[in-house]
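Here the complex is missing a single protein chain, while all its other protein chains stay put.
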Amino acid sequence: MNRLMPRALMAPAVVTLLLWMLVPLVMTIYFSLIRYNLMQPDQTGFTGLLNYEFFVTDPDFGPSVINTFLLLGSVIAITVVLGVALALLVNEAFPGRGIVRVLLISPFFVMPTANALLWKHMMMNPVYGVLAQVWIFFGKEPVDWLSDFPLLSIIIMVAWQWLPFACLIFITALQSLDRDQMEAAGMDGANALQKFWFLTLPHLGRSIAVVIMIEMIFLLSIFAEIFTTTGGGPGNASTNVAFLIYKQALLNFDVGVASAGALFAVVLANIAAIFLIRLVGKNLD
Amino acid sequence: MSYLRLRNVEKHFGDVKVIKGVDLTIEKGEFVVFVGPSGCGKSTLLRMIAGLTDINVGSIELDGRDITRLPSSKRDLAMVFQSYALYPHMSVFDNMSFALRLANVNKAEIQEKVTRAAEILNLTQYLQRTPKDLSGGQRQRVAIGRAIVRAPKVFLFDEPLSNLDAALRGQTRIEIATLHRDLGATTIYVTHDQVEAMTLADRVVVLRDGLIEQVGSPLELYDRPANRFVAQFIGTPQMNVVDIAQLPALSGVLGAGQATDGFIGVRPEFVQVKAAGDGQMDARVELVESLGADTLIYARVGSKDRGAQIVARQNTRATVRPGDSVALQFAPETFHLFDRNGKSLARAAH
Partner (left out) sequence: MKLLLLLVRTLAAWSITLLIVFPLIWLALTAFKTELQAISVPPTLFFAPTMENFTEVNLRSDYPLYAKNSVITSVLSTLLGLAIAAPAAYSMTFFRTRRTRDILLWMLSTKMMPAVGALLPVYVMAQAAGMLDSIAALTLVFTLSNLPIMVWMLYSGFKEIPPDILEAARMDGASIWGEFRHVIRPLAMGPLASTGLLCLVLSWNEAFWSLNLSSAKAGTLAVLIASYASPEGLFWAKLSAASLMAIAPIVVVGWFSQKQLVQGLTFGAVK
């Protein structure tokens, strides 16, 4: 009884996750090796690595990989740098600090499609949008964000959403910063900038790593914002790997090629995941 | 008929023997203190009596019943934990009445027992509070109250005062002693603090490395330690223990040929500091600690390589200063002799 019960308790979770991990993976590998188009379901047959070749030689492939990394890199850079700055700003007491900290988290809890439309229409519309109005106020020609700077627009939307997340993580991490250490450094003659560089930043090192990795994992699959606003366009200007796979699968109905692409994305994600697992594992009791 | 009896009790963690064979009897109503340095196994022994850790070898009998394999919930013992272990989601009243509720005692009786215990411990006004609204001292009293309410066969205390500040510790120590006097309950109390051991115990059990070094009343342990370890563990400041080879003159005080090998121990209160040349051996004062009522004088006999530092204690103010030359006077009947292994030797009759 003593050994059976723990296992029985864990079984549902372990079994379901095992299936959830293995079944799609196996099927994806299978699909990637056959010819399978949803429009012609009867035409199947082993095609070896043809699908991979097709996916990789797609003229949209290169740009989509570049866009993926641009998206990833920009959002991470913006959220980390601004996140640290904001966290430092809010770390000391000031009137209304409690309210500020509550309000700041808001963008993170907005659903991605609402986020996308909010920006597309309310903010970025070149005629009626708020940004257009501001541009006009300063006597400048309004920018057609989504047409002229599609990837940048996506970056802005996603960064806006994830900045609060990064900020909150850094605020939490800053709270465990040792005050005594700061005072000792002050007595040793350090100024504010030196204290930041030599004490605060290293202390934040771990949380910055965590933020980067979590964002890497979630941002590789950015989809809803692209789907709702630019549709990957114009052309492939705002297509990332995830959207490309979607295009192949549900717009071209080519499951085979899309599956090959999916495996590619999985490998990409694995690399980030290995580091995060290692970090989290170290933090476990 | 002994109330609690441990026979050849052993505890193994893997290959390591943490408790190496302990025999002990405890009488009803006794206050027994387990004392010893960190890692000696005193808490492990307590937990084995409680049933929280199981026993590998040996047996435990309580009031005539073998409880070795009995689960904790059925042993009729109550434990006060070092961290108090109060139930955070229950009020003080519920914390104290929990065991009674589990035993299906009727409400009126529960009410009566809990209110009485709360009165004894000055907790009446806190009965509806939860642990997080209480101070450390109050929480500790709730932990004690939880045990009292059950009127168990034996009370077990696991270093209950170590999380309190010094002032509170002294005060609570007295409260525990008073409680024992009034309730007369059999108690086993674990501590690393020998002052608690000396003041609270009817008998003290000194443990080291999983074995009992000596069992006896506090003064027995003080006056007739069975070995060097007990001699130096009990008593503040520590007994002076000197290697005869380092200071043969000390053996000379005893008389020629009395002790040639081993150690001589003498308590600081039996060392007199007199003017230079007026005693049995010369010394130089290294440090003087004036505590008000007591004064401790640290003096060195001989040199750094061959000699010893002797601590003397007197209840008059010091007239000497560091660097002064003095003489030390000993009374040989106050000496303790230890062989090379640290075991106490019977002294020749005086």
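Here are a few things to note about the model shown:
Note that the chains are named A and B in the order they appear, and that numbering of residues resets to 1 at the start of each chain.
Keep this in mind: a contact is a pair of C-beta atoms (placed from the backbone, for glycine too) under 8 Å apart; a residue touches a chain by one contact, two chains touch by 3 or more.
Remember, it's a predicted structure, so these values are computed and weren't measured experimentally.
Chain A meets the missing chain through residues 5-7, 9-10, 12-14, 16-17, 20-21, 23-25, 27-28, 31, 86, 89-90, 92, 94-97, 100, 102-114, 116-123, 127-128, 130, 133, 136-137, 160, 163-165, 168-169, 172-173, 176, 206-207, 210, 214, 217, 220-221, 223-224, 227-229, 241-242, 245-246, 249-250, 255, 258-259, 262-263, 265-266, 268-270, 272-273, 276-277, 279-281, 283-285. Within the complete assembly, residues 50-52, 71-74, 77-79, 81, 83, 85-89, 98-99, 102-103, 146, 150 of chain B touch the chain that is not shown.
One rule holds in what follows: only the chains that are shown with their structure count from here on.
Chain A and chain B have centres, each the mean of its CA atoms, that are 60 Å apart.
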